[in-house]
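Working notes for the structure below.
Every protein chain of the complex appears in place save one, which is left out.
Which chain is which? They are A, B and C, in the order written, and residues in each are numbered from 1.
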Amino acid sequence: MKIVLQNLTKVFPSRNKKSNEEVVAVSDLTFTIPDGKLVGLLGPSGCGKSTTLYMISGLQKPTGGQIFFGEDDVTSLSPENRGVGLVFQNYALYPHMTVKQNILFPLQNLKGADKLDKNTMLERALEAARLVQIDELMDRKPSELSGGQQQRVAIARALVKMPRVLLLDEPLSNLDARLRLQTREEIRRIQRETGITTIFVTHDQEEAMSISDVIVVMKLGVVQQIGKPQTVYDNPVNLFVAKFLGTPPINVFKANVKGGKLYISGEAVLDVPGVCDRDVFAAIRPEGFVPDDNGAMTCSLSSIEVMGRDVSIVSKNEAMLTPTIRSIVDADYKVSASAQSVKFNLKPHKVFIFDSETEERIYFGNQTAPETGI
Amino acid sequence: MKNFLQKIKFDQWKAWIYLSPAIVLLLIFTVWPIFNTLRMAFWNGYGLFKELGGELQFEFGIKNFKWVVGYGGFLDCLKNTMLLTVLTVPLSTILALVIAVSLNAIKPFQRFLQTIFFLPYVTNSIAIGMVFEAMFNIVGFGTSNPSYGIINNILGVFGVDPINWINAGSGYWANIAVLVIYIVWNALPFKILILLGGLQSVNKQYYDAAKIDSTPRLRVFTKITVPLLSPMIAYVVITGFIGGFKEYSSIVGIFGDDMHAVGGESLNTMVGYIYKQLGENHEGDASAAALILFAIIFVVTMINMYVSKKKTHY
Amino acid sequence: MKRSIISLLLVLSMLLGTVAFASCVEGQGGGLGGNDAANKVTYEVPAEGYDGSEVTITFYHSMGAKLQTVLNNYIPEFNKLYPNITVEHASQGDYDGVRDQIKTALTAGNQPNIAYCYPDHVALYNVAKAVVPLDSFIESTIPVKDAAGNETVLGFTADQIADFIPGYYAEGTAFDAAGTMYTLPMSKSTEALYYNKTFFEKHGLKVPTTWEEMGKLCEQIKAIDPDCIPLGYDSEANWFITMCEQYGSEYTSLDKNGHFKFDNETNRGFVTMFREWHQNGWVTTEEIYGSYTSGLFTATEGQKCYMVIGSTGGASYQQPPQVDGQHLFETDMATPPQIDPSKPKVISQGPSLCIFKDSNPQEVVASWLFVKFLTTNVEFQAAFSMASGYAPVIKSVQSNPVYQQWLDAANGFTNLTAMSVKLALSQSNAYFVSPAFNGSSAARDQVGILMQSALVYKGNDVDAKIKKLFEDAIYECEYAAH
Partner (left out) sequence: MADKVLTTMHEKDMQKVTVAQKITKVIVMFLLYAFLCTMALIIVFPFYWMIISSLKSTVEYRLPIPTLFPREILWGNYLEAFTAANLGRLFLNTVIVGLVSTILSLVITVLSAFAFARLEFKGKNALFAALLATMMIPGELFTITNYVTVTKFGWLDSYTVLIVPFLVSVFYIYLLRQNFLQIPNELYLAAKVDGTSDLKYLWKVMIPLSLPNLISITILKMMGAWNSYVWPRLVTSTDDYRLITNGLRDAFTDMSGQANIPVQMAAVTVVSIPLFLVFIFLRKYIMKGVSRSGIKG
């Protein structure tokens, strides 16, 4: 089922009683989540992504705007009546119930046409447990499980009633690195298998990029960009999005455009046809650097890190805004570690320039703005 | 290794130093009285005044216990004590639980109502006993136009005929009902305090999760709230049982030293019996009865703990 | 043969005892002991009497603020005579408070020197042999010189003894067969019949002097005002005990082998009769009514009663209510009804004083001097009586002009207190004393309960119920006194 958010706004009254300042957590959010997709809400902490999720679940009431499930306006519907599944950040498994009881719990609440008999419930619970591979642990209590296992129980509990929408709030944040990798693949797999429209919240761009059909990047309650992960990565609409996506992070320089050329530290590094003269920020993906002894851009070399198939060159430039320039090149390329400086040519589609004041994207050459929406 | 052992030894005497003030005081003001009670319980017919009056030799034996158990009203005392405990503990616990959950569910006036519910915690029990008596008392009982007391007046609004709660000729169960109301009233604040505190420390997400799963209110209460509060409930029940077995002053507060309504059945309790024996200088009997009471409380508490270990979660 | 001799001896000794008992009642105006004067417990009074040394004595009582003021006014008077005796005093709440406090204090040897007491309390303290028998002091002729230079004897003079109201004085001898004196009366009240004089005059009713008349009167009043309860009796226990005394039936005895004798035909008889009265709506009591019956007596609306038998100490509560400055009626008082009006019996209440033994004999002597001062000082007795509404214990107070003036101000509208004291004084030949022993308080409690339970019994098998109530009461008494 598709979910439509229309001008969704959430304002929290200030905690400090004396001042009347209000905190705008989500501001005028409008987008549509297509049926059966896995959507990642992404942004730094405090960007309003969790609030958005909770408004979709019904646990928080929007201050303004509307939410539609399919064609139905559910804005003022309480969570009980929305038929969503929610996996909490710290799982909120009922500590006094076994895994089985936890998973059965939502089924026992079903009413009317959805009501199930005991055997069906057990079957469904077992099925859900098998899906997340915890069918061996059914009689344990949450306190006897590892973080990853608990997380899977939480997913099973959310899934078992076959909700119309599955919501996950930072589901991987409590897991260690290896488990996180493994679990996110499972989430992906489960979502594919069930085809439930799924929204999950994370601050980890890599996580979002790796499993989402669509990502929504948010900042201070405002949506910055919505799109397929690769599209957003390849074609950010502003400096924030460019900086937020990608590991290692994008390298940002103070630059200016003069006569259709991009100048960094006085060097003309790239042709930018169609851009008039102005001060800009130039952002270059690590993979956008091509080392070339005759390259247009000169940087002072700090160190070279060989990491298996890639080589990471760490260098410096006086115009840079990021602490160091990190470029990733093929392992075949050999730079002498004793060299003082290194020269690069740039791949035009890996270079983005932004207005120095609005930080909005300035397109050049064959770069075009991405389609908005999904 | 040697260092480690030294550390343990150091910890040992340090711990005892820290504990010494408490232990010294407890030895003097708690342990010695217990020992003294034991001594008195096993001296046949022991009375302090008898000793003061020059009778210095008391036989060692269990005559005091026999005397206590042989008392014609002993079974009544036991019955009343048990009955009051068995009635008041569940009632006050359930009521406190419902109030605490209700309080936790509202926003406006929450603090105000909280404060009101805790008021009995800080009041003078002497005054409140008098007030309760006055509320249930029928003045002019047996006359053609008595004042039925405020409680009966209120019940009258709902069409209930005046009930003879505590006056002459009142029934045993009416007396018990008044005591139950009074004891429950007295016990509520502490229980609400504990349970509300427990509720407020329960992670809100469990309730969010329950909402998401469309859990009906009653099921949230029985399947989530009660189990999550079970340690607090167990605590309240255990202390309630211990308190219930020591019930005494509430009965005196309403029915006076006689501990029964005029012409009514005895409402005496175990502690009432102990006090009476103390009042008549039968310290030996009082001590024996206290030991019997202790044994009962001990057994009941153990059963309670055993049950609550099985029933409380995590 | 042997058996008959024994029984003969028993009968003889009982006869002798009764005669002796009767004679002592005559002689002492209500005392219990006396036949065995040689066996009186004695106390060794220091040969030098009071040696003038500095001592501090403590006095436990239950006086409210008003009475403490009176006491504080007279301690300096006492100190004018004996400047080296410091008197400290403290209220312990009520009479039971004093008793409980002293009971615990005795266990640690920390008792006060002087205390308010009721005979039952003294019986209790006597188990620990803690109370000083006073005969040795009373009879002492050791000279004492006070600070004013007057030389008197340590004990009482014959005049002083004669000045005491005999019924009150005899209360101090209720503890053993020998009649050892353990207490001196401090301030006394009794029971009186309060009645609505206006109502009585209006309907031409006669104040009853016997219970027979009372029964008839109740019936009469009930006919006039079917909605009333003619009579209220405040204390059920007093009622029972007084009835025993009036009938001459047994209540309790000092006999160690059977203290509790009240389960007898006569007593069951009057309890049955009064139950009948209650069931007829003629009489109620404080416990049954649910509040002091003065509430009924002074009611301005609804149900009323026209007579109350209650303490003279509570006289002010029987004052007629005022509506728009007008008294609704006039109250008058009389001696409560009797079985034989020629030999009236009324109970005596109110505190006596006892002295506790102490390791320092001078403290005991000093305490005696203070007790003697409190009980024989006319001004103090007068002031205390006026402040408390209790009767003084010495006759000469009545000739004190200030006191006389106070008594003369008595009236049935606003000053019932003085009227009640007057009545209490006029009944002085009617006081009786019940034996006091360890467990006598249980008897008092139990007969009160018995009376209440019997009166309210609604079933059919009255005799069996009353029999059972008496048996239960005896069982509880004996259990308590074991």
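Everything below uses one rule, namely that contacts are C-beta pairs under 8 Å (C-beta built on N, C-alpha and C of every residue); 3 or more make two chains touch, one makes a residue touch a chain.
Note that the structure is a prediction, hence the values are computed from the model and not measured.
Enquirer: Omitted chain: which shown chains does it touch?
Expert: Computed over the complete complex, the missing chain touches A, B, C.
Enquirer: Touching the absent chain in the whole complex: find that residue among C:Ala47, C:Ala65 or C:Ala223.
Expert: Of all options in C:Ala47, C:Ala65 or C:Ala223, contact with the hidden chain holds for C:Ala65.
Enquirer: Would you indicate which residue among C:Ala299, C:Leu328 or C:Val462 is in contact with the undisplayed chain?
Expert: Selected residue, touching the omitted chain: C:Ala299.
Enquirer: Which parts of chain A face the unshown chain closely enough to count as touching?
Expert: Given the touch definition above, chain A has residues 69-70, 72-74, 76-78, 80-83, 114, 127-128, 131, 161-164, 193-196 touching the missing chain.
Enquirer: Please output the residues of chain B touching the missing chain, sorted low to high.
Expert: Its contact residues with the unshown chain are 8, 11-12, 14-16, 18-19, 21-22, 25-26, 28-34, 36-37, 48, 95, 98-99, 102-103, 105-106, 109, 113-128, 130-132, 134-135, 139-140, 146-147, 149-150, 185, 188, 190, 193-194, 196-198, 200-201, 217, 231-232, 234-235, 242, 246, 271, 274-275, 278, 283, 286-287, 290, 293-294, 297-298, 301, 312.
Enquirer: If the hidden chain were put back, which residues of chain C would touch it?
Expert: 58, 60, 62-67, 88, 90-95, 97, 101, 104, 107-110, 112, 187, 189, 291-292, 294-296, 298-299, 302-303, 311, 313-314, 317, 321, 350, 388-390
Note that in this section only the chains that are shown with their structure count from here on.
Enquirer: Draw the chains as points, connect those that touch, then say whether the picture is a line, ring, star, complete or other.
Expert: Shape of the chain contacts: a line, open at both ends.
Enquirer: If you average all the Cα positions, which chain's own average lands nearest?
Expert: B
Enquirer: Looking across all chain pairs, point out the one with the most C-beta pairs in contact.
Expert: Result: the chain pair B-C has the most contacts.
Enquirer: In angstrom, rounded to a whole number, how far apart do the mean CA points of chain A and chain C lie?
Expert: It comes to 94 Å between the two C-alpha centres.
Enquirer: Roughly how far is chain B from chain C, going centre to centre by Cα mean, in whole Å?
Expert: 39
Enquirer: How many angstrom lie between the centres of chain A and chain B, each centre taken as the mean Cα position?
Expert: Centres of chain A and chain B (C-alpha means) sit 58 Å apart.
Enquirer: Among the residues of chain A, which ones contact at least 2 other chains?
Expert: In chain A, no residue touches two or more other chains.
Enquirer: Which chain B residues qualify as touching chain C in the complex?
Expert: 45, 47-50, 52-54, 67, 71-73, 137-146, 167-169, 257-258, 260, 262-263, 276, 280-282
Enquirer: Taking the complex as given, what residues does chain C use to touch chain B?
Expert: Residues 103, 106-107, 124, 126-130, 227, 229, 278, 281, 284, 287-291, 295-296, 302-303, 438-439, 442, 445, 449, 452-458, 475-476, 479-482 of chain C touch chain B in their complex.
Enquirer: Looking at the complex, which residues from chain B come into contact with chain A?
Expert: Checking each residue of chain B against chain A gives 203, 205-206, 208-209, 211-216, 219, 223-224, 227-228, 230, 313-314.
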